[in-house]
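Written below as structure tokens is the structure these notes are about.
The complex is shown incomplete by one protein chain, all other protein chains being positioned as in the whole.
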Amino acid sequence: MSNKYIAGRRDFLKATTSGLIAGMLPVSLVRLAGAAEGEPDFTFAYISDSHIQQIKGAKFVRNWDQGLIRAVAEANLLEPKPDFVVFGGDLAQLGSKAELDHGAEILAGLNYKTHAVLGEHDFYLDMGEYWSKLYGDHYYSWDHKGVHFVVLNSILTYDDWVNKWETDERRMNEMAGLDNPNGSPFMVGDKQMKWLKKDLSKVSKDTPIIVFSHSPLQKIYKGWNFWTEEADDIQALLKPFDKVNVIYGHVHQIQYNQIDNIAFTSVMSTAWPWPYPESYAQAESHLPILTVPMNRADPFNERDATGWQFMNMNSGRVDLEFNLYNNTNRTVGFNHDKGHPEDTSFSDPDARTPAQSHF
Amino acid sequence: MLRVTLVVISMCLLAPAYGDEFTAEEAERWMEQFEQVAADGRRLWTSPEIGTNGVACAQCHPNAANTHPETYPKFQKQLGRVVQLWEMFNWCLRNPLEGEEMAADDPRMIAMQAYAYKERRGVKLEPGKH
Partner (left out) sequence: MIKALLAIAALVLTGAAAAQAPLGLPDVPVPVDNPQTPEKIALGSRLFNDLRFSSTRAVSCATCHIAALAFTDSPLHVSKGINDLTGTRNAPTVVNAAFNKTQFWDGRSPDLEDQALHPFLNPVEMGLENHDPILETIRNDSEYVKAFGTVFDAGPDEISMNEVTKAIAAFERTQVSGDSPFDRWYFGGEQDAMTEDAVRGFAVFLGNGRCVSCHAMEQDFALFTDHQFHNVGVGINDIQDKVPELARAFQVAKNEGMDVDVAVLTDADTSHLGRFAVDDQLSSMGAFKTSTLRNIAVTAPYMHDGSIRTLREVVEHYNNGGVSKADGAVNPFLSGGIRPLNLTEQEMDDLVAFMEALTSPQFEQSLAGSVASAKVSGEE
């Protein structure tokens, strides 16, 4: 099997348990020798931030449609098959029924069970009412092969802000602008905090936990709402557990971090990339220092710096491959020696390409 | 007499004797005029109306980030040669926004550039940097 990763990956593989990449080879040919016996070992796919945008009537922005269609087509090719797919939020751009229906129709082409996470662009037109009809609960949990999964609705905000707009459309438009100074920070709210505490109380400390959230559950950059107000409190609730992984969308870029026992990894958008907050010269931001940046995007190719994710659950930790349609794929594996996620090809500064510093 | 004095004084205030002697008030006023144009630029930047498909510049370039105005003129591969900032703006207008190009001296183009430069103030010039 041709291995597209650099030779250094083989050394890296000793420290991580990553072995499975998104491909089409029978399991017997790719299982990495030495994967711990009895530990959960399965894969799932993650598609996020499709931002289906209506122009008029049955006409949608073709660029965003194509991004989601391609993710579905590629994910359907996966061999061995993933256990399930997660949709990470922001299916629609302005939360209309037309957009949600169009997006849901494309997603329905997936050959696997799909769990969905709410994004702000899905929510603020009708406060998630139509979303419930399509995808059910706004927050929930389930267990699978010894792993506890939690989905949070982490894009809520203060009631004052929600209530101050004259129309639903106005409220949605205000929240839709990433850099809108009239925006309002994301949160999960008291009700969900209580629910989360209760939900986690039933989970044993050595059960691996994965939390799916749209907002980062960290405080990265408030100006673009790369932010969750209760980040510290949520992290405190997760602290007692041995292995916690948080997967979040919203940022449309590669980010990953380790805070105590929690490994955080972002996912990419299928629609378009966002620049790193530090590229905004007028504000301070806190991009996790572990992150090796993605390449700066080429706007000509509509699929540049967009893609979907393939996740390999191994030994209670998530190894993640960013399947980028028009760029070198990036793999962020959990390095067990170092105890944090790491880019398998570009962690060494000498291995980086100029495109990773010119964003 | 008073009227003459007033006229003379006001003429002194309004019309300096030499071309290079602009006043602090004038500098401030002209800066405000720039800020107005930049504010227009911000409006255009976030507007779904400048293209034909509802996509706004701010969708991919929040706060005009990742436009790198300080690196122009530079080789831009989407245009195959060394170009200026407004030419790249036109490229974006035509391509992701599926709209019409603007002339370099179109007030809207000037406004958008004013906004982009304003959001990038303080960053040193690096013309040609890819």
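Residue numbering begins at 1 within each chain, and the chains themselves are lettered A and B in the order written.
Please note the rule applied: a contact is a pair of C-beta atoms (placed from the backbone, for glycine too) under 8 Å apart; a residue touches a chain by one contact, two chains touch by 3 or more.
On a predicted model such as this, the values are computed, not experimentally measured, just so you know.
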Hidden partner chain, touching residue among A:132, A:182 or A:301: A:301
Among A:241, A:264 or A:325, residue touching the chain not depicted: A:325
Residues of subunit B in contact with the chain not shown: 75, 77-82, 94-95
Contacts of subunit A with the absent chain, listed as residue ranges: 1-2, 4, 22-26, 29, 62-63, 66, 69-70, 72-74, 76-79, 298, 300-304, 306-307, 323-326, 329
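Basically, only the chains that are shown with their structure count from here on.
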Rounded Å distance between subunit A and subunit B, as computed from the means of their C-alpha atoms: 36
Residues of subunit B defined as touching subunit A within the complex: 46, 52-55, 58-63, 65-66, 77-78, 91-92, 95-96, 119-123, 129-130
Of all residues in subunit A, those that touch subunit B in their complex: 53-55, 61-63, 177-180, 223-224, 272-275, 277, 279-283, 296-300, 302, 354, 358-359
